[in-house]
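What you see is the complex with one protein chain gone and the rest in place.
The chains carry the letters A, B and C, assigned in the order they are written, with residues numbered from 1 in each.
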Amino acid sequence: MQGEVNEFKPLIVAFCCNWCSYAGADLAGSSRLSYPADVKIIRVPCSCRVNPLFILRAFQRGADGVIICGCHPGDCHYTTGNYYARRRMTVLFRLLEFMGIDRQRVRVEWVSAAEGAKFALVMNEFAGAVKALGENVKLGDLRCKP
Amino acid sequence: MQKIGVFVCWCGTNIAATVDVAAVADAMRSEPGVVYAADYQYMCSEVGQQRLIAAVREHALTGVVICACSPRMHEQTFRRAAERAGLNPYMVEIANIREQCSWIHKDKAVGTPKAIALARAAVAKVLKNAPLTAGESPVAKRALVIGGGIAGIQTALDVAEAGYEVDIVEKSPTIGGRMAQLDKTFPTLDCSACILTPKMVEAAQSPNIELLTYSEVEKVAGFVGNFTVTIRKKARYVDTNRCTGCAECVAKCPARKGKNEFNMGLDNRSAIYIPFAQAIPNVATIDASQCIKLRTGKCGICEKVCSAGAIDYNQRDEVIERRYGAIVAATGFRPISLEKFGEYAYQESPDVVTSLEFERILNAAGPTKGQLVRPSDGKHPHEIVFIQCVGSRCSEDAGKGKTYCSKICCMYTAKHAMLVREKYPDVRVRVFYIDVRTPGKNFDEFYRRAAEQYGVEYVKGMVGKVWRQNGKLMVQGSDLLNDEQLLIPADMVVLAAAIEPEPGARALATMLTASMDTNDFFSEAHPKLRPVESPTAGVFLSGACQGPKDIPETVAQAGAAAIKVVGLLSKDRLVTNPCVAHSNELLCNGCSQCEKVCPYGAITYSEREVVDRGVKDVRRLASVNEAVCRGCGACTVACPSGAMDLKGFANRQIMAEVDAICRAK
Amino acid sequence: MLKLHLDRLFRIAERRKLFAPIRRAGVVDFGLWEPGADVDLETLTSRSAKGLFFPQSEDLMVFQMRGKAIEVEPAAVPDDMFVLFGVRACDARSFAILDRVFLEGPVDTWYQARRSAGTVVALGCPGPLAESCFCPVFGIDLAEPEGDARAWVLDGELYLKAMTEKGEALLKELDGEEVDDNALDAAKADARAKMAQNPLADLDLTGLDGDHMMEMFNAPEWKALSKACLGCGACTYVCPTCQCYDIRDFDTGSGIQRFRCWDSCMFSDFTLMAHGNPRRTQLERFRQRFMHKLSYFPANNDGIYACVGCGRCVGKCPMHVNIAKVIRALGGKHI
Partner (left out) sequence: MQTVAERVIARAKELFFSGEVRRVLGWERGEFQHERIPALYETAEQLEKLVYDEYCGPNLSKELIALSKLEGRTLAILKPCDARSLNLLLREYRVDREKVYILGAGCTGMRGRDGLLLKCETCRGKDFPVFDEAIDDEECRKVPDGDRFADVCRIEQMSGDERFLFFRSELSKCIRCNACRNICPACSCNQCVFDNPDSGVSSKASADPFEDSQFHIVRAFHVAGRCTDCGECSRACPQGIPLHLLNRKIIKDIGELYGGYEAGGRSPLIDYRASDGEA
């Protein structure tokens, strides 16, 4: 891997809800299920805590993909949080796509605490998709380039 | 200026094998705000914690980052350690470099840079952390149970048993509820009254239980541990302390046109009445809408015949206010109205009855003294058709009925069929069903007994139409198994009407800010893990108000609700989670978006004066009840102005994490 | 006076940056000329030309983080030479006003650098470009714009006259035929005549100056005048003479970028201080803007008004409140 010097390494920010998806990530870890180091996880209490500003912020700062993971609909620790998140993100993602931002750079996935395998799978898949898209230039901020 | 200490754990080789822990510590030393960084084999060990404590004291650390395993493992451990060192426990952040790094990456070339990135994010976050202190609120050591059916009674008994005071509010004149109307119970066929009435008596006699019958909840304020509830005790026009329940007045009352609710309106009762013989409290109640004296001022017979002088025509409703620590909803169910099901001729023929009406007909204390006769002519029926799923399992576009399965119908229909065949072997009994559902201890055996031993004929199929024809009820249905159309001349038709929540429940749910599903059943806090709690802290659910249930299930849930109540009342003070939402009143618009998404009703609004940039203004402002908020953060995104923020997961903190992670690129 | 075909002028883009009124996404603004650019000389640019010397946002310095160390790196002073073509008489006059603000000590390094790097080729108007034009009210001759060189376009031909050394230098780079200065007199007279007919040409400034400051300030008309004001910055940001700016820091993740950007006295957070806002109501903020242009500025600058009658604010205000209404209400015999 690290042999290829100028290989594009995407930066992926993953917002994971504390009760399901973050636990799912832990399970992926304790099951030694690997996924790219490009994925960096930020813990939030619930998927409904994710503000569109955070997503834009990530892209501004150089992220190439942003994924939001929450409990499966119906299983939200707070009963309704992921339902709100689902609507918000649906509307936001469609708007971004409308403005020409690659749809595949953003994603919502429901991962339960038992789905360590799914978590790893999703992250591998998403990282692959984002890598294929290449660097995010459309929503980047030149001032934040190193 | 913050002073951050970073501690990198090896977790033996769990982390150290694929992450260069020393390099991580080293990288952290050059992070802004970090004044101390070290690595150690096992941070969670007592020695490790001591190192943490020592460093906090020695370097006067204001914040700590632990690079170790998942916070779900040891966040509490390290928070307590920090507290022991005199640091606010919420000034601790964990970088999960085991589950999220060392365990999923093969070598240090990959693991170390990622660990550094995660550590950076944690440092960036803790730099924006603020000390948080958990709030406390007192607990009123009294519970309120709303609904005096078997669910409410059982919950109250268990709570009382545990030594706490509990009130039962029941809107009808007596407790007992639906179970009191039942003749026998499946699958044991023991008499319902025989097992219920002792519990009713027990409830009445318990020193810890106060029965507020013929009363309704009018207003609920406050929050978990501190509810203030307004209750209206409706006027009975009878002094309950004097009334002996001798029923002399009932016998003499000239107004006898009132529909007898207890017998599902199959017969009439007098204006002054006692719902049934074992009613508790066993006192008379005057139905103002029927009473001649109250309507016209004439009559007054009951007053004359009452030797106890208990009649009081001038009695008024009484409104009382009480404080409770916990509230249990046990409002129960009722059969749905069948007006939309004209095909079964329920409105046209008195011989088409619902199962609950049939229950009364079979009951020795019922309108027919337990004789199985046709309501229309009092004749003995020879052919009875039972129709199941009337209004249950309807498709959404049917425009009538319920989509759910009412759960209890299969069993009570088997019970009715069996009872009929047992007492009157001459009666032919057929049951039309879609599926027979008998999950439950001894349920299927019971059903098979009905079919195999008692000769109840089960017909898989739907009934299309029922109509009256020369004294008979023509039942047209299909027998799917034999693939034939049946036309049955029946004497009686019994409809297993779907059950639905009591209509009052919706209003109550609103008062309690407890959410309901689309069918007006109370929603549970978690469908699997918190089935007897409502999402609103301090409000619990008992019995069929949460979903269709039979008696054993109801009693079980009632007990579970009781233990939740007891668990709550056993505390003197409630410690609240400090990671809750908070509204900046200078930014708040009072638009109520946050209030609408809050699943706990934790957000309230009030008009307050603010000074914004030197300008005085009176505004409608949100405030969060920290005892009720659970910290999901739904409100923070619903709020466009950013007035709502979440302590511990504040906008600035999360953005700082994002920035730090992206900086690593 | 030099006569040449317009395209000839664009050739200097090979040697120097050339900025001209260019139509992009339906809006005409000054932009960098490139082959194929849609140059539009008939329309008044949406924004004024001031951005060429005083951009809406420009970096002042960077505080670069190197681990815990901080290095201060001042932003480079812009010095690449450019030509600004197509500036109208109104905008051309605005430079003189901005010069008073930025060059009469303390000198604004960045503004000064851009001024000396830029050569202004002002363009005479064939008449008012919009019904909202009123430059004559401020003694501006739309036919004889100020600048390093004056230009006119007549029947697709470009006429150039150098006014300064910079102008001379520029003209030397262009080859065209010498023509008599009076060749355009008829056209100029015609343009002035047309302008005289413009609806706002009769605005009367009598009583609006530094000497009537208090009467103006206390005039009851402000209440009605400012009623509809949204407190947006549209007027300010299209104005050729508004020169207020804010200095802000941007966290790049690896350091702090300190930049300045236009600000508007119409904004509720303009000059916001710890104690609150010195002008708490929109009335005060609205009054401030026009008092500054019509009274405070002349009071401190030999009677020169800080308005050049370009009329952009008149056309742009979504609520149709503007300086013309203010002059109508307070000017003339009124005070």
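Methods note: a residue touches a chain if its C-beta (ideal position, glycine included) is under 8 Å from a C-beta of that chain, and two chains touch if they have at least 3 such contacts.
Being a predicted model, the structure only gives us computed values, none of them experimental.
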Wait, the hidden chain, what does it touch out of the ones we have here?
-> A, B, C
Full-complex touch with the removed chain, picking from C:Thr43, C:Gln56 or C:Thr206, is C:Gln56
In the full complex, which of C:Val120, C:Leu200 or C:Cys265 touches the chain missing from this view?
-> C:Leu200
Hey, which chain A residues sit against the chain that's not shown?
-> 52-53, 56-57, 60, 73-74, 80, 83-84, 86-103, 107-108, 138-143
List the residues of chain C that touch the chain left out of this view.
-> 24-27, 29, 46-47, 56-57, 131-132, 199-200, 224, 227-228, 230-234, 236-238, 246, 248, 250, 257, 259, 261-264, 267-269, 314-316, 318-322, 324-325, 328
Pick out the residues on chain B that sit against the missing chain.
-> 586-593, 596-597, 605, 612, 618-620, 638, 640-642, 651-652, 655
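The definition used in the following text is that only the chains that are shown with their structure count from here on.
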If you tally C-beta pairs in contact for every chain pair, which pair wins? Let me know.
-> A-B
Compute the distance, rounded to whole Å, between the mean C-alpha positions of chain A and chain C.
-> 46
Round to the nearest whole Å and give the separation of the Cα centres of chain B and chain C.
-> 68
Go ahead and note the Å separation of the Cα centroids belonging to chain A and chain B.
-> 35
Multi-chain contact residues (two or more partners), chain C | 253-254
Multi-partner residues of chain A (each touching 2 or more other chains) | 61, 144, 146
Chain B contacts chain C in the complex at 30-32, 613-615, 659-660, 662-663
Spell out the part of chain A that touches chain B in their complex, as residue ranges.
-> 1-2, 11, 13, 18, 22-23, 25-26, 28-30, 32-35, 37, 40-46, 48-54, 57-58, 61-63, 74-75, 77-81, 84, 88, 120, 144, 146
Within the complex, chain B is touched by chain C residues 65, 67-68, 251, 253-254, 268, 272, 275-277, 280
